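Just one protein chain is left out here, and the rest sit where they should.
Order of writing sets the labels: A, B, C and D. Residues in every chain begin at 1.
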Amino acid sequence: MYNFFDQLFVALGAWLVGLVVAAGNGVSKLCCGQPMSEAAAHNVAAGTQVVLICVTIYGVFALCFGLATWLERKMLARIQNRYGPNRVGPFGLLQFVADGVKMLTKEDIVPARADKLVHFLAPAIVLAPALLMFGFLPFGRNMAPTDLDTAVIAFFAVGAGSELALFMAGWGSRNKYSILGALRAVAQMISYEIPLVLAAVPVVMIVGSLSTSQIVAAQGTDSFLDVKGWFVWTPWGFAGFILFLIAATAESNRSPFDIPEGESEIIAGFHVEYSGFKFALFFMAEYLGMMAMAGLGVTLFLGGWHGPKLLPSWAWFMLKGFLIVCWLIWLRGTLPRLRVDQLMAFAWKAMLPFALFNIFATAVWFYLPKTTFLQSAVAWIITAALVVAAYLVISRFVSRRAGAPRVYRYAS
Amino acid sequence: MAMDESLKSELQKAGVFVTSIEQLYNWGRKNSIWPLQFGLACCAIEMIATACARYDMARFGAEVFRPSPRQADLMIVAGTVTKKMAPQVVRLFNQMPEPKYVIAMGACAISGGPFKEGYNVLKGIDRYIPVDVHIPGCPPRPEALLHALITLQKQIEQDHLTGKRKLRAYDREQKAEWLVPAYGEHDLEPPRNPEVWKPEPQVRPEAK
Amino acid sequence: MIQPFTTPESGYTLIPKEGAIETQTIEVSMGPHHPSTHGVFRMDVVLDGEEVKRLKPVFGYLHRNHEQLAEKMNWLGSIPFTDRLDYFCSMSNNWAYCHAVEQLAGIKVPERAEYIRVIMAELTRLINHSCLAGFLLSDAGAWGTPLLYAFREREKILDLFESVSGARMMCNYMRFGGVRADVSDDWLACARKVVENYPRFLDELEALITGNEILLARTQQVGILPRELAINASVTGPMLRASGVDYDIRKVDRYGIYDRFDFRVPLGEVGDVYDRYYVRILEMRESVKILQQALRDIPEGPFDAGVKMRNFKVPAGDGYGRIEAPKGELGFYLVSDGGTRPYRYHVRAPSFINLTILEDMCLGHKVADVIVILGSVDIVRGEVDR
Amino acid sequence: MLGNGLLQGLVVTARNFIRSYFDPERLTTVQYPEERVTLPENSRSFPFLVYDGTPDNLRCVACKICEQECPPQCIYIEVERDPKTGKPVRRPRVFDIDYSVCMQCQICAEVCPFDAIKMDQVYELAGTDRFGGMLHDKAALLKSNEYYHQIRPTEADEVDARLSQSKKKVSPPIAKPAAVPPAQPVPPKTDV
Partner (left out) sequence: METLNQIKDRIEAAVPSVRLAIEGRSLVVDREHLLEVARFLKNDAELAMDYVSNLCAVDWLPRKVKVKEGGQDVEKDLPGFLEVVYDFYSMAKKHGPLQLRCRTDGREGMLSLPSITPLFRGAEFQEREAFDLYGIRFKGHPDLRRILMWDGFKDFPMRKDYQQPDDHEWEPTPHDEVLQQAKKHWPAPSAAPVKPA
């Protein structure tokens, strides 16, 4: 029974592929009098699979985007002691449909002095990397869309494309605020890409592979619970996970790192001149990027689709992904925004050294013997001590810059 | 030219189709009114209070206050429009994409209110831009703003994509840009936009 | 014309090509429609990258001719207009105006009315300062959560105001020689409850804000206002005290019955945005103390001096009356020619004058700091432009 | 330690998030069209004219005090004249209040020596028509004493007592006002 649900979509896909191949054979028989050659059948099957995967990913994550906006609005509302959207559909679930309909039908304004081509292309380009990133994540057991050997690198490489789009948007709009936003976006995203990649390096070191499927496989155990192998339980994994979360927040321009669109300072930053559906595309790219980052975080540190065998593997993946999304929303509901120089300083002076030190700690962990329980415990404690010590030293420097609560006097 | 029966029924069919698109369209716009984050004076505080926990405008899907006029649907003119501010208000309204709506919140926005006899106060924003809903009050309670929002939603429900009463956004004959007044030596120039400002009746209505 | 230049150490001559990259300052007009200028305020900012090189505030987008209207109106008619000056603190504005008129006309205010006025003014101070903290955090990018918490508490106080004066914001409650309506015992009980619960909210707000490292980084050492400049620029209110000047009109003038209450005046050390924020938090705690004492001690008696409001006349003369409003010194300069209307009516608005040194505080900081600094000045446009 | 303050803040918001599901203190929303905040008795919106019994029997004598005192000058009164003699009758022919100007300050109700003008509590007046819709004439402003009793019982009782006292001095009390339905339904009040 568990296997049935676990492999439901895989089986469904295989059945559909089989159907298409059978149909192809039928057509071929009708035309040429004989079934397709093996190579042709293979090609048809592969092509069908690609189309299926694309349609599914876009369909599922477009829906997830809607749900995420709804979730964000509801969660922020609850944090702020109110209901949030609740008039459209049950619990306001159809709110994003209404927003979509409205966005689609809004007038599309292109400023007279804008660079028309760049202004037009930017929203299309911003969405592409956000969608492509999903291609490298294994969503469940046997459910990896692609199984590249260099999936992690490919993920980061594709994700870096969004900087270009944001810069195009800011530049093409010819608005002072949007240029400020664009420059901020580029500076921030390039800076945070480094700690982001470095946070993922320990995992790659331990697994010895850049393939996301293998990384997930390395975190699995065959037990019923299947949580023990997650990298987040190791000291370096935990530190890496925190680093990854922070860098991913910055990478997807989410509060408290949302300075490229910093509403209270530069209105809406790079997309200040975008209206209607183009604006919706930016919105969508932000959320999809955020979910892709969450997916990668799940893959790298939270055991991918592994989990107690109460839920199918793909459900575990989605659940963990949405938990990370919830965490990002929670952050947004709480924290103020950093200033642009502080943001850069934090990336270069705090996160980078800590990420490098984390790699060192991982190397120590790698070479420490872990055959017996006692040895594992010792290795765990030593690595943890290293990580904590590094954290304390760095936080000392950062808090000196950040300032401290003061003592106040009263007039006599 | 007489219309034959089959064409009529076909048109009716098309009409049915048009109506349902219209309904979906109106439903979407109605439930996703994003106001411009734009406060002028006292009423703006009540506008914020409306978005806050006690009254929670978010329930109607209208809590997404966009700071950029390009992404907003609704301009809540919340407070006194001074003559110095009026050109900017009109410009902001021009910058918003169609379909767009205006709520004049509070006495000052409708008519200049208590301050209307001042030399720098515009006697109502409807001298320059078309207003959909007026809320009297100084300031109106947050509930009154919610009531206005519901009134606006009801109005949107009755919008048409075609026909005589079609939306401004789909009417090529309608103006797309409103006149932005210039600062004059004594007053704004022109002091009112005659294409928008059509008081009816023209004078103090005399009771019998 | 770009001049070629030689580096002295190497002797290597660098010839910049035509059209080489130059830096250029950009001029940005922040406002009058900007999400965080607290209404319709405009700052013409010259930026070098993100750094502020020059900043000129532009006023008048909410100039509602309050003073001229008041000169056309009888003395009573201006009270509801004072509500709309600083629309967060209608009660204090009422008091300031009534105080000035009472000084001019020599009206004695009964004791109960004085107590009621103190209660209202301090409740107003709570509203103003907690909303300020919320707005400041909103400006810093906290997505409104602290603001919404502040408004949640504000609603409770507004309910109190509404049940005694009839309106949430524009109370129009005070009259020459007293207040318009008496407060009932039930009301006092409700007020006591609100005041008792207020420190808990302050604790929550502080847990949310005060220790937050991001906020500390954003606000400390930002927008420092030195003590001497603060005095010279006539800065008043919490902003002045954050710069370390001990000047609270409640203590200096001892108007009303403030000499009966035991409260302290918190002072800042550095005079930066953080001090301005935190001095206000401390002031709220002191306000709670005053409120507790006032609600405990309020005596029975008449709530107004029985001044006839219709055809109210003030003997000819002029006078300046001031109180410590939440934002600073709110004063009214009134000239009477003995008639039913003021001959001259001038508002000394704290927000307006506190903005004088905005440029001095912002120069050399980043754009994002400008917003936070402006937020910490605590302006309300209705009062700045009047 | 770095991050301590951030965590504290996160705890506060998390607590609010969770408590919003069972603590009414942490979910203060009043779902407006269905539920309403109970207005306190003193709450005021716009002025209306009180009549006793029938709408002809209005208390206003067109003394124009409110017109003079109204700070934004939004009241317009014309005295009715006897059609034969041309002498003024003590009642208004025209009584207009421009709700689009009124600032709800209550001064008209305060200065009225005849307790004829009082403050209403209706706030749902948003409309699309500015020129006709916001100018309320005498017919729209008239509301019965019963309605006044409904919205502010205590104050109305005081007013009635005061009026009957002054009437005793002048003339014997006139017939008790007939039970007339209120001019406008009172907004439904729900406790929250």
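Here is the rule we use: contacts are C-beta pairs under 8 Å (C-beta built on N, C-alpha and C of every residue); 3 or more make two chains touch, one makes a residue touch a chain.
Only a predicted model underlies this, so the values are computations on that prediction, with no experimental measurement involved.
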For the chain not shown, touching visible partners are B, C, D
Of C:T25, C:N232 or C:N311, the residue touching the omitted chain is C:N232
Out of C:G237, C:G331 or C:G382, only one touches the absent chain, namely C:G331
Residue positions on subunit B contacting the omitted chain are 84, 117, 119-120, 123, 183-187, 191-192, 199, 201-208
Interface residues of subunit D toward the undisplayed chain are 67, 73-76, 96-98, 101, 131-132, 135, 137, 139
Where subunit C meets the chain that is not shown, the residues are 59-60, 63, 65, 67-68, 229, 231-236, 245, 247, 252, 317-320, 322, 329, 331, 333, 335, 343-344, 346, 348, 352-353, 355-357, 385
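Simple rule for what comes next: only the chains that are shown with their structure count from here on.
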Rounded to the nearest Å, the gap separating the Cα centres of subunit A and subunit B is 40
Here the gap between subunit B and subunit D, centre to centre from mean Cα coordinates and rounded to Å, is 27
Among all residues of subunit D, those touching at least two other chains are 2-3, 6, 9, 12-13, 16, 27-29, 31, 71, 103-104
Within subunit A, the set of residues that touch 2 or more other chains is 79-83, 263-264, 267, 333-335, 398-399, 402
Contacts from subunit D onto subunit C in the complex sit at residues 2-6, 8-9, 11-13, 16, 28, 39-44, 65, 69-71, 103-107, 110-111, 119
Contacts from subunit A onto subunit C in the complex sit at residues 76, 79-82, 176-177, 179-180, 184, 255-256, 258-259, 262-267, 332-342, 398-399, 401-406, 408-412
Residue set of subunit A touching subunit D in the complex reads 75, 78-83, 330-331, 333-335, 392, 394-396, 398-399, 402
